[in-house]
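The other protein chains are all here in position, but one chain of the complex has been omitted.
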Amino acid sequence: MAISESAPAAAAGLSQDQLRSMYRDMVLGRLLDERILVLNRQGRAPFAISGQGHEAAQVGVGYALRRDYDWLVPYYRDLTLVLVMGTEPRDHLMASLGRAADPNSGARQMPGHYGSRAHSIVTTGSPVATQILHAVGIAHSFKYRGEDKVVVTSVGEGGTSEGDWHEGLNWAAIHKLPVIFLVENNAFAISVPQSRQMAVAHVADRGPAYGMPAQTVDGGDCLAVYEAAKVAVERARSGGGPTLLEAVCVRLQSHSSDDDQRRYRSPDDLAEMRRHDPVERFRAELEGAGVLAEGDADSIRQECQRVIEVAQEEADAAPPPSSSTALQHVYQEG
Amino acid sequence: MAISESAPAAAAGLSQDQLRSMYRDMVLGRLLDERILVLNRQGRAPFAISGQGHEAAQVGVGYALRRDYDWLVPYYRDLTLVLVMGTEPRDHLMASLGRAADPNSGARQMPGHYGSRAHSIVTTGSPVATQILHAVGIAHSFKYRGEDKVVVTSVGEGGTSEGDWHEGLNWAAIHKLPVIFLVENNAFAISVPQSRQMAVAHVADRGPAYGMPAQTVDGGDCLAVYEAAKVAVERARSGGGPTLLEAVCVRLQSHSSDDDQRRYRSPDDLAEMRRHDPVERFRAELEGAGVLAEGDADSIRQECQRVIEVAQEEADAAPPPSSSTALQHVYQEG
Amino acid sequence: MAQITYVEAIRSALEQEMRRDDRVLVMGEDVGPKGGVFGATAGLFQQFGEDRVIDTPLAEAAIVGVSIGCALAGLLPVAEIQFLDFIPPAMDQIINEAAKIRYRSNGDWGCPMVIRAPCGGGVHVHGALYHSQSLEALFAHVPGLKVVIPSTPTDAKGLLLSAIRDPDPVCFFEHKALYRSLKEEVPEEEYLVPIGQSRVARAGADLSCITYGATVHEAVAAADRLARDGIEVEVLDLRTVRPLDRESIVATARKTGKVLVCHEANLAVGVGAEVAAIVAEECFQQLDGPVMRLGGPEVPAIPFAESLAEVYCLGPDKIEAKLRQLAAY
Partner (left out) sequence: MAQITYVEAIRSALEQEMRRDDRVLVMGEDVGPKGGVFGATAGLFQQFGEDRVIDTPLAEAAIVGVSIGCALAGLLPVAEIQFLDFIPPAMDQIINEAAKIRYRSNGDWGCPMVIRAPCGGGVHVHGALYHSQSLEALFAHVPGLKVVIPSTPTDAKGLLLSAIRDPDPVCFFEHKALYRSLKEEVPEEEYLVPIGQSRVARAGADLSCITYGATVHEAVAAADRLARDGIEVEVLDLRTVRPLDRESIVATARKTGKVLVCHEANLAVGVGAEVAAIVAEECFQQLDGPVMRLGGPEVPAIPFAESLAEVYCLGPDKIEAKLRQLAAY
C-alpha cells in the first residue's frame, strides 16, 4: 500500500497528523538508536543492539494497536516499537548507561531487554523465542476474562527455528487466541543466512501448518505493515484468532556491538541493503504526497534530537544502582 | 491403492510371496501384541503398550526399507515394525517379563522401548519426539559419508506438538537429508483428541511449512502405505531429501495398560473404530485377490502362534538381570 | 475429617482453590476429561469446564511458557507435567524465564504459578528410567524458584494451597508411590502449610536423619527399628528443598551431633549435598561423626527389573544400616 497523491491522509484511514506522527516516531527511534551506538563506540555503553532498518515495520504494527490497552511482548530490536507503545528515550539511555533508573530492569539486564508494566510491555530475557509462549498465555488470559485486548509478540526469522515458536503458534491456533506473531525477517540470525535457517522462502509459509492466517509484507513499507497489522488486530479483537505476520526488513547495522557483519556479508549485499532505508523511504513518500511540507522533516529531526539531548543529560547525571539492591527482588518481598 | 483382482501380485511390484509375508508379519505383530496384553492382565508383565491398529502402516513402511541396511528410530507402538526389521517375538517377551536377555535394554527400560544395534534400530527412551532429532543426525551421517542409506523415524500425531519435531523437520529440509518422518496418527495423545492438539486436519498439512513433500495416507491400507513409503524412500535414497508421511491409524486398545479409553471415548466412537481393523482388512483383500487361498490365513495364524509359544517358553525360563549388573554401562567400561 | 489419600489431598486442594478464586486454572496433558494419568485432576473438568481445566498439546515448554504468560497477565495457573521425567523440555521456561522474571524486571513483574509433577519410583512403581526420576536438585539450585516435596496427605494439601497463593513460581513434586499408599485424616476446610518450614517427623536425641518425600516414611521405619535398641533417631522432613529450612537443619544437627542425609534422587550434587555442606559448615563444633549421605547411586535412573531397581532404591534396610554405622561411630 502506498499513499496515493490525491488522498494521502485517507489512505489506511490515517489522518495527516497521524502520518506525521508515525514519521516522527520512526525518526525518534532511528536517532535514539544512532545515539546508543555512539555511546557504545565511546566506550560508555558496554553493549548495544540496533534496530535500524526495522523502524517502518515497528511503527506500522505499533500504530495498529491501542496504546495502554493492548499488550506487547517485544524482542531486542524493537526500540522503535517500545517507543510507540509509550516508553521514552530516557528509559533506554538509562539502560544503555546502566543506571538505577533504567525502568526495564534497574540495570540488571543488558540494554535492549525491554519491559514496562506501566505500558503493558512484558519483561523480556535473552533466550530467543521464549516470549512467544508468554504472549500465548497472555492472550489466553484476555480470552478467559472476556477482554477484547490483543497481544503482539515479535521475534526474528531466526527465532522461528526454535521449538518454542512452533509450540506457541500451534497452541494459539487451537484456541483461536487474540495474539499476533510478528516476525521481523532481516534474513540473518547473526551471521547465518535464511537459507541455512529454513527451506522456505517466507516465514509466512508456515501459517497454514497451524491453520493460521499468515501474510508476508514489505517491512520497509510502513503503511503496508500498518494495513496488514490492522487486519490482524481486528481479527484478534473480534475473536477470529491469531495471525502470523512476517515483515521483511533489512538489518542496517551489524547484529550487535560485538559483531561486524562485513566479515560474513559481501560489500554488494551491504550496499544493496542500504538502498532500502525505511526511514528515508517514508520521508520521500510523505513528502511526495504532500503530508510533509518542505522543512517538516528537518524540524521533526531537530525536535527528536532535542528530546534525545535532554534525555541523555538526565541519564548522564543519573547514578548507577546501589550495590545494596543487588540481592533484592529474587522473590516478592514484604 | 488396492490390489486389482486380475493382477494382485503385480500391484506395487510385490510378488505373491511378498504379499503373504507382509500379511504374516502383520499377524505375528498382532498376536504377539495380544499375548503381551494377556501377560499384563495376568499380572506377570507390569506394563504393556499396544500397537494394535497400526500394523498395516508399519508393515507398509517396513517393507519399503532395505533390512539390515536402512535404519529405524521407532517409537513405542512399533512392535510390528521392529519385527519386520528383524527382531524376534522372544526379544519382546524378554522385555515384557523383565528378563536379562531383553536385547533392547537388559530389562532396564519398560517394555516398548525398542533398540537393537544388530538390526540398526536405534535405542529409544520415553520422552516423546526426541528421536526425531536423532534420526536427522543419522541421516546427516549417511549423507556425510556418501552412503545411500535411509532412516525412518516414527512418532504419534501427539508428538508433532513438541518443539523437537519442528526443529528436526526444519533441519532435515534445509540439508535435504535422507530421512522419512512417519507420523502414525491415531487421533489421540492418550486422552487428548486431535482437535486439542492442532488446528489442522492433517499432520501432512505441515510439510509445506518446511518445504518438505508430505502425504497423508490411509494407515489401514497396507499397500497404499507401502507405495507412499517406497516413493519417500526412493526420494531419500537418491538425494531428494526428506518426506513427511502421515499414516492415519486407529488405536484399537487403550493408550497403555495404565489407561482405559472407555473413560474418554464414546461407545459409538470405539465401535466405529473397531470396524477398521487393518489386519482383518488386509486378509480380506488378499483373499479377495486370491493371494491367500482358503485356509492360508488360518495356517499363517497357527504358525505365528507356535513361534510365540516357543518364545514365551524361553522367556518364562529366562532369569531376571543379576543385581550385580545394575551399576554397569553408565560409561564405557574397560 | 475424612481419611483421604495423598492424591485425593492434591485434588481437594485444587478444587477448593478453584472454587475460591477464579484466577486459578489447571493445564496439562490429559488433565481434562481423563482427570490426569494419576487422577489428580479427576472431576475438575466436569466441574469447572474447559476454560479452566485445559487439555494441552503434548508440549511441555508450552505448558510452562503459556502458564508464565497467564501469570504475567494476572491469572494463577497450575501447570501439570505428566511425569517429572518429562520436565526437561520445559527447563528453559522454568529456569531462564519463570525463575528470573521478578529479578530481571527489578520487581516490576512477578510470576505466580505452580508446576506440579509426579516424581520418584521404586521397586513397586515399575516406571523405570523415564517414569521414576527425582530431578529436584536441578531446580533446588536455581534462585527464583521454590521447590516443595510433601510427604503426607496433610502436607500435600496445605502446601499446595500455599503454593498456589505464593507470589512466585513454585515447583511442586509429588511422589507417585505415595499417591495411594497411605491415608490420613485431612481437614476438609482450607489450611496452609508454610513453604520453607520443615517438620520433625519423628523426634529423637541420638541421631538426625534429614530427608524428604517418600523417603521420610522409610527413614521413620528405620528409626523405629533403632529405637528397639534404645537409639533415638530424629527424622527431619524438609518438605521444602528450596529455600531450605536452614535453622531446623542446624538445630537437629547440633542437638544430636550425628547426621545422615538421605534421598531417592542421585546423590552427587544433590539436595543432600547442600544439607551436608550446611551442617559441615555450621555445626562443626557439635558434630560427633562425619555427615553421612545416602542416595541414588551413579546410574541415570531407576531400572525396570526389580532386581536392578532394588540396587537403586533406598528402603528402610539401607537406611537402618547406615544409621547404625553412624550410631557406632
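Just so it is clear, A, B and C label the chains in written order, and each chain counts residues from 1 on its own.
Just so it is clear, a residue touches a chain if its C-beta (ideal position, glycine included) is under 8 Å from a C-beta of that chain, and two chains touch if they have at least 3 such contacts.
Everything numeric here is computed off the predicted structure, so don't read it as measured data.
> Name every displayed chain that the left-out chain is in contact with.
Taking every chain of the complex into account, the missing one touches A, B, C.
> Pick out which of C:Glu15, C:Asp85 or C:Glu264 touches the chain that's been left out of the picture.
C:Asp85
> In the complete complex, which positions of chain A touch the hidden chain?
These residues touch the chain not displayed: 46-47, 98-100, 105, 107-110, 125-129, 158-159, 161-164, 189-192, 196-198, 258-259, 263-264, 320-323, 325-327, 330.
> Which parts of chain B face the unshown chain closely enough to count as touching?
Residues of chain B in contact with the hidden chain: 71, 102-106, 108-109, 113, 115-117, 122-123, 125, 127, 130, 132-142, 144, 163-164, 167-168, 170-171, 174, 328-333.
> Using the touch rule from the top, list residues of chain C that touch the missing partner.
Touch set of chain C with respect to the missing chain: 61, 85, 88-89, 91-92, 95-96, 99-100, 103-104, 129-130, 137-138, 140-144, 242, 244, 266, 268-274, 276-277, 279-282, 284, 287, 289-293, 298-301.
We take it that only the chains that are shown with their structure count from here on.
> If I average the CA coordinates per chain, which chain comes out farthest from chain A?
So the farthest one, by centre of C-alpha atoms, is B.
> Using the average of all C-alpha atoms in each chain as its centre, how far is it in Å between chain A and chain C?
Each chain's C-alpha centroid was found; their separation is 41 Å.
> Can you check how far apart chain A and chain B are, centre to centre, with Cα atoms defining each centre and the answer in Å?
Result: the chain centres lie 46 Å from each other.
> Two or more other chains in contact with one residue: find those residues in chain B.
161-164, 196-198
> Multi-chain contacts only, two chains or more: what residues does chain C have there?
Touching at least two other chains: 56-57, 59, 61-62, 89.
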